[in-house]
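Incomplete set of chains, arranged as in the complex.
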Amino acid sequence: MSYENIPSGRPETLRVAVIGTGWIGAFHARSLADHIPGAQLYAVADPAEGRAAALAAEVGCPRATQRIEDVFEDEQVDAVVIGAPSAFHAQLISQAARAGKHIFCEKPTAHALSDLDAALAEIEDAKVVFQVGFNRRFSTDFAQAGQQVREGSVGQVQLLRSVTRDPAVVGGLSNPAGIRSHVIFTETLIHDFDALNWFNPGAKAIQVHAIADALVAPEHKETGLLDTAVVTVRYDNGAIAVAEANFSATYGYDVRGEIFGSGGMIQAGGPVQQTAGLFDAQGAHAETSRLNIDLFADAYRKQLEVFVRKVRGTQQGTADAALEVPGGSDARAALQIALAALESHESGLPVRLDAASRQAVAQ
Amino acid sequence: MSYENIPSGRPETLRVAVIGTGWIGAFHARSLADHIPGAQLYAVADPAEGRAAALAAEVGCPRATQRIEDVFEDEQVDAVVIGAPSAFHAQLISQAARAGKHIFCEKPTAHALSDLDAALAEIEDAKVVFQVGFNRRFSTDFAQAGQQVREGSVGQVQLLRSVTRDPAVVGGLSNPAGIRSHVIFTETLIHDFDALNWFNPGAKAIQVHAIADALVAPEHKETGLLDTAVVTVRYDNGAIAVAEANFSATYGYDVRGEIFGSGGMIQAGGPVQQTAGLFDAQGAHAETSRLNIDLFADAYRKQLEVFVRKVRGTQQGTADAALEVPGGSDARAALQIALAALESHESGLPVRLDAASRQAVAQ
Amino acid sequence: MSYENIPSGRPETLRVAVIGTGWIGAFHARSLADHIPGAQLYAVADPAEGRAAALAAEVGCPRATQRIEDVFEDEQVDAVVIGAPSAFHAQLISQAARAGKHIFCEKPTAHALSDLDAALAEIEDAKVVFQVGFNRRFSTDFAQAGQQVREGSVGQVQLLRSVTRDPAVVGGLSNPAGIRSHVIFTETLIHDFDALNWFNPGAKAIQVHAIADALVAPEHKETGLLDTAVVTVRYDNGAIAVAEANFSATYGYDVRGEIFGSGGMIQAGGPVQQTAGLFDAQGAHAETSRLNIDLFADAYRKQLEVFVRKVRGTQQGTADAALEVPGGSDARAALQIALAALESHESGLPVRLDAASRQAVAQ
């Protein structure tokens, strides 16, 4: 054999630790193990006994820990992916930032604006990369839509719509009664609020009105379950937006965005993706996507790819440092709408987002 | 830090060598380097000076060689991916099989049936896994179509269609005059012939009629260029199939399949994939896929994933050993149609595929 | 010649008078003259000098008059089609009913609920057929959607959407400043309110919230122009509906309906109807419908066909007398939402539709 030894032309891989081993943490760990160029799944952390080790074994990661602080204290760790329950997000962001780790955090980044503001202040000080998991921006068609609206394809934005219909949030949970009222706004519709903000570049939400109910599982209404919601958002450029969510779409995962303006309309998403068409005695048929990690498998990975590129670009001083990703102000803008929607649902009235008050519009 | 050391629960990665560094060899090398779970890009080989080393450096592969035999002689190599020019395929398959390497080979596997038969005999003897690069079978919608036809969704197959319209084969080549007559049949339509065979399970092609011409670049017709072709194929179950190719689709890569039978119809493919819809004063618009490695990026990788799983399943005696992949008989069946199509083009007459003669049907 | 004389097996044609010669009156007159089996355009009436005569001459109608009462007093007239300005509708309905004429009236049927109630009382007394011009119910796909929801295809209705984007209401008018605030609710969205009611069988609207603005022609905002609106409607079965309108869709007439429920989703409408698909170097393209009388040409005629059949069925005591058409209660339900939407726009608050008060929900 006469092999030539090739010194790698590639930069060293980024060492990433995943915090949290729920379904989204595990999904990100699997992605980092197999599908994200330039990244290495360096460690997995979860306080629950045995969970981090089990996931690490499954995906071939050599380190696991129940003590989250390990990954913050480990100088070998370049970046963390936070997939823990959302109640812990703001604190974990702060800890990671103080440790100088670059941060990818799942949504929502906090349950209160003050918590998020504190975390963002740490990020500001630490000058680390911060990206929030608004994966729709990385889905092929949503990404095209975002680019087209910025290129002026629809002119002045006047109407927007974002829809999330989830096939199984209620049906698939053993305890729907445990889903608190804020979940549909802070966990689900927060994706839609970000999409609406992103589709209306430069505009700020100024008023929110929400109608929500337990229509899928009315027997759990008493416990605070909300499984269906329609939220209207007014922007300071006049645009009127509607976000809509439901927790039990029998036909699969249905996520759509629509932007209408003085020059035209853009549509993205929908339940039918790349699929064979079947025509028979009952008519025409196509399969629909059933899981968000099917519908958005590429988008979930693409956002991590971009995160890794941006971090390495930042470390190495290349142009990738300037890659646009959803960051702190995006996380805050979406959370603000989610919290206002919850408030509007409770009062039955439109809520204004003035920095000063955030009081209900009518007394 | 209190990390637990996790012994990998994953089997050792498969060491794969890529032979050939043209665009398809390079694409496969990049896939193996970054995207194929369980595989390691172990070496790159190409006789042209500097090419293997350059690709290896780019993708982070530690070994490169100009001497192809190196990868056959190296006991560390589990499998080879053959992406060399097609004239060398049959010989490389034979060498690899004799060396006991599992083989993934790009299409066409040979330029003559006798060469292919010789190579397949070596594979038979060596009992290695052999997979041919008919990637359409791994594209989401084509895979669904293949499954649906096997489940009986269209009943008895009666009519089939497969289309390949390539945006740039002629326009993008510096020397269209160098494209010999067989190329449209053996390099392009061979994908369609395999798709037709695969969409008509259990049936054998019995007659082929081809019409072909240089319509895109008529100025090169004299040199033998064929850039447009329609081939009809008759099967022994009565089904009538049409394969169609053209080398200059302005609107992008357009690959489609259609199966019609006593119970219905299935359609797969098309130039519009996941994309935003734009509506403006000129009407409704959608982007089209422009490159086969865009249109089929997932399929190109998926076929390697399945190859790696099948090889490891074979090595370890797991169920993955039985994964269905396009193999020797599939390669032979498609090549036979391609060669008959060339013969039909030359004679102007239908050609029968009887094993005995393969003469033109009329004298 | 040896012709056999055939006594007509068909009933006598229905004699119909058209009142009003604006674009919709003229369209109905042309339909009756040429396209509606069993009907005869008997007379045209319009108080403006020369207009009735001009239209009558154009469409081959033998009678014209400036005195509307003529058609009420004429015993030969079986039915009237009211296409006059909407401010006169309620009074014309009353007159026609008192004269015993069957009535097809364009929307909106009145500008106030009390006026409509008075007219409906006359209809009740006269026992004449009354149909309002909610033509969407007769468009092929909307009609299918209405039938499917009644067959239970989506289960319990939870979310609804209706969209009207009109390409030219503002751009095509010489005097946008003359469009008063109610127009977008009472003339345009009233179609959507009827569609939502019809798509949610048996349910009653209980609360309305409207956001509206002059975004297309902000320079006319001062005069009361509203050219963009989003209205949310809450129903007593829990369903939440959104109606949306805009007066300047560059890409053509875009009318859509969507019904989502416990069993699935139905969609109808959209700007791309039967059209050739064009694929070129800029991607994929399709033409969009530009005028409502293009998009809904068949629906506009179909509703008159059904009206004529229902009237003749009533006259002759056949089963056609029971044909379902949008009538008085449908007209009232849609008008009530439209008026509440205007009120909500003015107060900025949700409006409840309790029969007792119809006051703003919060004081």
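Note that the chains are named A, B and C in the order they appear, and that numbering of residues resets to 1 at the start of each chain.
One rule holds in what follows: a contact is a pair of C-beta atoms (placed from the backbone, for glycine too) under 8 Å apart; a residue touches a chain by one contact, two chains touch by 3 or more.
What you are looking at is a predicted structure, and each value in this text was computed from that prediction instead of being measured.
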> Taking the 3 visible copies as a start, how many copies are in the full assembly?
Replying inline: 4
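Following the convention adopted for this analysis, only the chains that are shown with their structure count from here on.
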> Is the contact between copies chain A and chain B built from the same residues on both sides or from different ones, judged by whether over half of the numbers are shared?
Replying inline: same
>> Among all chains, whose Cα centre is located farthest from the one for chain C?
In response: B
>> Between chain B and chain C, what distance separates the C-alpha centroids? Give it in angstrom.
In response: 57
> Could you state the distance in Å from the CA-based centre of chain A to that of chain C?
Replying inline: 42
> Taking each residue of chain A in turn, which ones touch at least two of the other chains?
Replying inline: 263-265
> Okay, in this complex, where on chain C does chain A touch?
Replying inline: 155-156, 158-159, 161, 165, 209, 211, 213, 215-216, 218, 228-230, 232, 234, 238-240, 242, 244, 246, 248-251, 254, 260, 262-265, 348-350, 361-362
> Which residues of chain B touch chain C in their complex?
Replying inline: 250-252, 254, 271-272, 279-288
> How about chain B: which of its residues touch chain A in the complex?
Replying inline: 1-10, 33-35, 37, 43, 52-53, 56-67, 70, 73-74, 139-142, 144-145, 148, 153-154, 263-268, 273-281, 287
